[in-house]
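One protein chain is absent from this view; the other protein chains keep their places.
After this line comes subunit A, so read on.
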Amino acid sequence: MYELNICHLYPDLLNLYGDRGNIIALKMRCKWRGINANVSDISIGDKFDAEAYDIIFLGGGQDYEQEMIQNDLLNEKGEEIRNAVKNDKVFLAICGGYQLLGSYYKTWDGKEIHFLNALNLWTVGGKERMIGNFVFECDFLKNDNYDGKIVGFENHSGRTYLGPEVKPLGKIVKGYGNNGEDGFEGAIYKNVYCSYSHGSLLPKNPALADHLISIALKQKYKDFESLSSIDDEFENLAHDTMVKRITG
């Protein structure tokens, strides 16, 4: 029987906007296929050994809470996270977690805050928030039956820019995405997946959830080929209804 160990980083502090929905989705989609999924909560002061996990999740928080974890994240867990990224570990980072993986955050009045520098990307604070339902398209998810469209909700004032070796997660169909300018959303680097789509990103986009589970299983088990299909009636309904509503 296959088994995945999922690490939820700072679930008590980085938990804005239903981010734990992504953990629930990974866990249940494993469970329904008879794959054992264990979730470990790792927070401030806890020892973090990236090798013990197959998928690492980092959500977003309020400014105040994000400030609070900064020291622990950068000084106690930073080296381990940078190494894990290099060694192809599977990550999912949302909103604030996405920004934290980058090299820095520049506030709109010019103050520069150093972040993890695990990925070559950076964020510049803006005065206006980019809020709303949005749709983007992921090439790596496209197949004969699926157009690769992902639907979510974004709510951020930071504008994120990607270095040359980091690829966007998808192309914006409707909404703002990374910075509201270049038409891209999120980031992919090695096995790290980042998005501004918080909350129920994975439950409503089962193809992306399964993609993450698949690459984690491939990393771990030489004999793993592909996931069995499961009933996604409700998920697809929720996905299609929102895509239709947003793109008109």
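By definition in this document, contacts are C-beta pairs under 8 Å (C-beta built on N, C-alpha and C of every residue); 3 or more make two chains touch, one makes a residue touch a chain; residues count from 1.
Basically, contacts and distances are computed from a predicted model.
Missing chain, UniProt name from the options "Spermidine putrescine ABC transporter, permease protein", "Nitrite reductase small subunit NirD", "Lipid II isoglutaminyl synthase (glutamine-hydrolyzing) subunit MurT" or "Cory-CC-star protein": "Lipid II isoglutaminyl synthase (glutamine-hydrolyzing) subunit MurT".
Between the chain not shown and the residues A:Y17, A:Y104 or A:F140, the one that touches is A:Y17.
Checked against the full complex, the one of A:G102, A:G158 or A:G199 touching the unshown chain is A:G199. Remark: the residues of subunit A touching the chain excluded from display are 11-13, 15-21, 24-25, 28, 41, 44, 62-65, 67-68, 131-133, 153, 155, 198-200, 203-204, 231, 233-235, 237-238, 241-242.
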